[in-house]
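Chains shown are a subset, placed as in the full complex.
Chain nomenclature is as follows: A and B, assigned in order of appearance, with residue numbering initiated at 1 for each chain independently.
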């Protein structure tokens, strides 16, 4: 394994070394498991006692702590740790297949420089793929799809006709992008499919997790904003607009024609109903049910979702309902007795 | 883009024109975004004020409203809009691949007339595919599967051995149909797989969303009734029967051996436990947890799910629990004081 000196790492992340500047680092590890030759990090102050006992060779910290490890003091230790992991381990290396003779690329499709198109990938008519893209096996790129530069589309992901993907976008395995929205006109008890003529747009630096489903729009487009990251199995309804730099944790579901602002964080399994507006920098707890517009900067939880501080107490009190009911009944009796007197 | 006169559209949907009968329509759009050359619709009366201000060239309405747009008055404007969208934009056109030499079709499989079987699709022994079907790339059609006429199976969908699919069925990308049900006999702490010898049946006019999972039956069959539409990532357990003309919104989960009647609407992320009966024309709200039989015509919500009007108030009151608790305590004190007197 390639090694780096602690000095190389400190220079790379922009930090000050406290301790032996000559040590070598081989790999990155968690606070609990890190040992000789490994670097770890401290970002949550509650783990300060563990840093004291860590066997790690080095630790990234925001300010000097008590520890036997060599410390690198840096402004944002978690970000610095990410930089150190990239330096030590790198991102995934992709197989160099070139444009495989076992792939199917339409004559009218345009493929940029330095792409790897794996066996059994299919790229349909008039699709455009930018430079330096990785198109893994089993990927379907529909007619007229446009994909930017430096994208990675993992195995068996499907991008339907006409959808648009920016630069540096990652789509994980088995994700579906641009399938038909759930749109039917019900007439005399039968449901008639409405052609979904909008598309799905993934802006630059978006990541779509495995087995996500991003519907195309009915009339308007579905948009995932620049830099937003979707965990596995997230579902986005037709015509929904996710603002830039949001984090949608696995299993989130957002119904059609909803709008999210920028820098929202939506917890796992949370649901947001259609046709509402969620503001900027909103945090939604796991499993919450958001059924109304949400103002900027809110933190909400519960089903139905309410302001978090209030909600945390309120939902915790459900447990006391049998007791409250008993008390109510006993009070009723007491009052009846008092009235009798 | 092909154009239609407003008269052609009115004739097609069966409506009366109010205004200039000579205008040309190019495309369909939402009430808010529609502009010159576009047609939109009004079905929800609360949007009447927006119709007044719409820039659309034409609007489909149930009765005359105040607007500058040309109106087509018709009984069911949303259904008429669907018809207009089909007239103007059509449904998706499918690539004409014929039976690709890059597909694998078993000698014993039967393929109907005018099918497109895309590269890397595989059709196993004794499978039967009807006429005019679209089998996209990466699709797996297992041994002995039967598929009717005019079906569309989108990329990388998987239909396991022996399953049956009716006419005009659509299966979106990455859906799984007929995989083994979650059936294990636990003995001495180990879980032993029970062969799942039932199949999954998709009746005529069913649509299965992307990344749905429809288990085959353990002994009885799993059935999705005629005309029912399942959104993305819906999960159906083994042996469950969904009646005809139901709408199951994305992320619904229905456990094994449950039965749903006809024309049920199940909201996003709602769950229905196994071995219960949900009647006809039942509406279940998003995220609801249905744990008991449900009578015909009910509308229910919440976890656990209760009658909707009652439930809406009840669940909204969770928020007041801290306040109720405080009041209870203060009443206890008041009564103690009164008793002391």
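Definition applied: contacts are C-beta pairs under 8 Å (C-beta built on N, C-alpha and C of every residue); 3 or more make two chains touch, one makes a residue touch a chain.
Treat the numbers as computed from the prediction; the structure is a model and nothing was measured.
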| query | Given 2 chains in view, how many copies does the entire assembly contain? | reply | 3
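Here, only the chains that are shown with their structure count from here on.
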| request: List the centre-to-centre spacing of chain A and chain B in whole Å, with centres computed as mean CA coordinates. | output: 26
| said: Going by the contact rule set out above, which residues of chain B touch chain A in the complex? | reply: 27-30, 33, 76, 78-79, 81-82, 85-86, 89-92, 95, 102, 118-120, 136-138, 154-156, 170, 172-174, 205, 207, 209-211, 227, 229, 231-233, 245, 247, 249-251, 263, 268-269, 286-287, 303, 315-316, 318-322, 324-325, 328, 331-332, 335, 338-339
| Partner chain B, residues of chain A touching it in the complex | 104, 120, 122, 124-125, 138, 140, 143, 156, 158, 160-161, 174-176, 179-180, 182, 184-187, 189-195, 197, 211, 213, 215, 219-220, 233, 235, 237, 251, 253, 255, 269, 271, 273, 289, 302-304, 306, 310-311, 313-315, 317-318, 320, 324, 327-328, 331, 334-335, 338
